[in-house]
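Shown here: the complex without one of its protein chains, the others still in place.
Moving on, here comes subunit A:
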């Protein structure tokens, strides 16, 4: 255990993270409060269902290493979506994540000339660093603050370009501030994202209407009803880069339940608006997360 910690020490030092525990301390994994690791968002970063928060994946505190894995499905009016991913949390400070998304167009694919059950997919590599603050403890008005990057790579290079996207890959940058206001049992998150992604990247990056980064806002509010249960909603604004397929903002209303220390189940109603020319894509999201 100590050896592993020692080998990580230079990495942490290189990242400029002075708060890493002294190298002599043995690792101590686990120990987060229930639900304070968030759930895996569709892009793999820990947070709400649709948006990253300033939380770090895994059950570890600043004295250990944690990990989580998730699977999410969204059944929309005309499409099916699924994603799965894994994350590693280092000392409740650094999060590294990978997620693979698949978006099945069902019969719409045929109507669009792509073929029935044509699936858009992308891989997302994410990294997040908590810069300051704490989700629960310390100054009551000081949120946890984190910055993150997501490298996204479409697996439908030719098709997304045909739709008008400029690139088949792109990088999102975001800043999140998250706080659980214990006195009101309310969690608030605000995320600002710089992105060129169309439909979070499933339809490529940049487009004929706009090819520049734009600033998008993502907000979440959750009400903690018990140690194990929180309900809430999220809103996420999106760019509108493609001439052929307009995008709408996303929102959801969710309930997240900590079955135990290692398992969080989430169900949500999601309204993803117009996707690939078909309007009113509403449906139900289910997500399961295992964390250690």
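Operating definition for what follows: a residue touches a chain if its C-beta (ideal position, glycine included) is under 8 Å from a C-beta of that chain, and two chains touch if they have at least 3 such contacts; residues count from 1.
Convention: contacts and distances are computed from a predicted model.
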Leaving aside the chains on screen, match the unshown one to its UniProt name from "RNA polymerase sigma-70 factor (ECF subfamily)", "Sarcosine oxidase subunit gamma", "Group 1 truncated hemoglobin" or "ABC transporter permease". "Group 1 truncated hemoglobin"
Considering the complete complex, of A:138, A:211 or A:279, the missing chain is touched by A:138
Which of these touches the unseen chain: A:111, A:132, A:182 or A:215? A:182
Full-complex contact with the absent chain, from A:30, A:121 or A:233: A:30
Could you pull out which residues of subunit A are in touch with the chain that's been left out? 21, 25, 28, 30-34, 61-64, 92, 134, 136-140, 181-185, 224-227
